[in-house]
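Shown next, in structure tokens, is the structure this report addresses.
Omission of a single protein chain aside, the complex is shown with its protein chains in their original locations.
Let's turn to chain A:
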Amino acid sequence: MHGRPRKDPKPEDAAASVAKAEKLRSLQSQFLSNHHKKIYTNEALEVSAKLLEVNPEYYTAWNFRKLAVEHRLSQSDSDPDSIKSIFSEELKVVESALKQNFKSYGAWHHRKWVLSKGHSSIDHEMRLLDRYQKLDPRNFHAWDYRRFVAALMNRSEVDELRYTTDMINSNFSNYSAWHNRSILLSNLLQRKVQGFFPKEVVLNEEYELVHQAIFTDPDDQSGWFYYLWLLDQTVKADAPLLVSSWPARDSNLIILEDQCLDDCALSPFNTFHSDSGTFPLIVYFNQAVEGVNSSTISVESVLNANSELTWKPLSTNNSPAAQVWVTYLNYPKVDVHSEAYPVEVSIGHSGGIISSSGFHYSHPSRFAFKVFARPVKTPIGHGGDIISWQDGNFALYETSPEEPNPTISLDQLNIKDDNEKTSSEWRAETIANEIALFQELLSEISCKIGKLTLARLLKARDLLLSPCANKMVYSEEVINLYSDLRTLDPPHSQFYKDEHSLTLLQQITSTRESLLRYCFLHGDGTSSFIGNSMCLRLNNLSLSRMGSIERLLWVQMLDLSHNELRSIEGLEAMQLLSCLNLSNNKLCGFTALGPLRLLKSLKVLDISCNQIGSHSIDTTRYLCSSPLCHTEEIDWGRDETVTGDVNLANYWEAFVIFRGLSLTQLDIVGNAVADEKLKSFLVKIVPTLKWLDGGELH
């Protein structure tokens, strides 16, 4: 089926082919007859052997042979020699079949079946494997079989690692060898086997090995993914770590039950409007974890009993693991002489928080913040008024010099993690070496892998430095590299664009200075924060994806309009979000809005002028919890009565997304799907809605 040239059959060939076909057909029907009548004579065996020699894909014949072996074993005496010869005959059949097609699943499985009976020479198998791997070093059947045989003979991982070294040294362009190496080496490193600990020495050697692959032929992909794995091993800690939280460490959280008119010291990063009696406590890890609950994370405050706190994973598909978790704390009763109530959060003191890859949260850490509540004053406007996103409603936020408490600097939004000093020195040194090497490569030849790797290395370097320096030193250079790559490698242009967006957001959120350029007051136009809402405006930045959300947990109003967003992955962490503008983006389906279902505070949503309903393929439908993924149900019968005469099946995506939201304002115009039927459907399933496409509902 693969790799046969297309040509018109010549008449002589056609005749020969017909003859061959008849021969094969009679062989096959003879075989089937034997099989159904359970005839296991030598003649019958001969027929099956001939068949498998010319057509090893004829799987029923392999089954027949196994049945025949079982039959012969039951007939014969338990003479070890005759048993051995029965099995070696099978191995011969496999070998002749593999000559015809060395990728035949049936042949390789039959061999495994024979070997697992325990009557065959394993050494012979290793020699056979050497032959096959010389013929085709990428034959994954052979590699899989090798793994099987190595397990049978208890061959050490160190020996197998040496084999991959030999294969790689004889030919760098052998992805299969690199793959196997990665599995063996990661096992050896994880078990801290003698000779493979400390990992720093091992990784240095691996870097040298993979350099040869990449620098010999930069266009050959064989070493690329192995290099990425090495970089990952260098930079990332295996164990999960806390990256950020809201409220932030050492912050003074001020909760306003309504707009406050006095001159209390306020900052956009630590105020929160609430009327529910509670505020969220958000913890953001560096990877998805399970097991966050009141025994694994303790919250000490006079306002709540720790044991009564329920922690919820913010996962968009209802899974028990998530990178971000939230619980709700009571805030103090509003009081004119309000005192600060301290809250202390401890994590890692008892085991139980585990990453999806099986590593435990092991660095005990704690952080604290204080909570004030300001008295209720006469409410100012907001209530049920419509929110307009027009430019005229925004004024750049200027930090007032009279503010007694300065705005919280951003490194308080990140929780510093305590790494061992030597390990972090090795990291910094390794990254620096790699950067130098790739800069040298690029000075000789402008290649894609060189630029992409350099960009990754520079970002890694920034990540390592950032808790202390709190600056993105290399972002500009990284952004330029991604622009170069879009020209150098056009088919993957959107991949580089996504990376570009992530880097831009890291740059914007890296310092207080850069972030403040995007902070605006929304409201009646006065420049004081009091009486106005703070909005983070990230519009018109050509963003194709969101990122750096761990630094944006404080955001309550977000303008992402006029970008190129196809997804809002990660936004589920922004638990304080009440107003969101996603208009004029590239959202292609309702399922892309999945993250919004976890935003309980969301009231105002603008998704106008997107592409919902314009595409036949929905690329986010398996990423959002729905009946399609068997993670939640729609009671079609009951729910249909709620929605009236609309055929629920036509609007199930909209139903699944919007039924959980309590929006007061929604803009949906400018999407192919937004006809009158849909709009009346939405009005029915979102009873809190007051404004739809600018018009007031009654």
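The working rule: a residue touches a chain if its C-beta (ideal position, glycine included) is under 8 Å from a C-beta of that chain, and two chains touch if they have at least 3 such contacts; residues count from 1.
What we mean here is this: contacts and distances are computed from a predicted model.
> Can you tell which of "Mitochondrial import inner membrane translocase subunit", "GTP-binding protein", "Geranylgeranyl transferase type-2 subunit beta" or "Mevalonate kinase" UniProt lists for the chain that's not drawn?
When "Mitochondrial import inner membrane translocase subunit", "GTP-binding protein", "Geranylgeranyl transferase type-2 subunit beta" or "Mevalonate kinase" are compared with UniProt, the left-out chain turns out to be "Geranylgeranyl transferase type-2 subunit beta".
> Kindly state which of the options A:49, A:126, A:152 or A:183 is in contact with the chain not pictured.
A:183
> For the chain left out of this view, which of A:321, A:428, A:488 or A:541 touches it?
For the chain that is not drawn, the touching residue is A:321.
> Looking at A:48, A:222 or A:453, which residue reaches the missing chain?
Going through A:48, A:222 or A:453 one by one, A:222 is the residue touching the chain not shown.
> Looking at A:251, A:625 or A:665, which residue reaches the missing chain?
Considering the complete complex, A:625 is the one touching the chain left out.
> On chain A, what residues meet the omitted chain?
Looking at chain A, the ones touching the missing chain are residues 1-7, 17-18, 20-22, 24-25, 28, 32, 36, 55, 57-60, 62-63, 66, 105, 109, 113, 138, 140, 143-144, 147, 173, 175-176, 179-180, 182-183, 186, 220-222, 224-225, 228-229, 288, 315, 317-319, 321, 356, 490-495, 498, 566-567, 569, 617, 619-620, 622-623, 625, 629-631.
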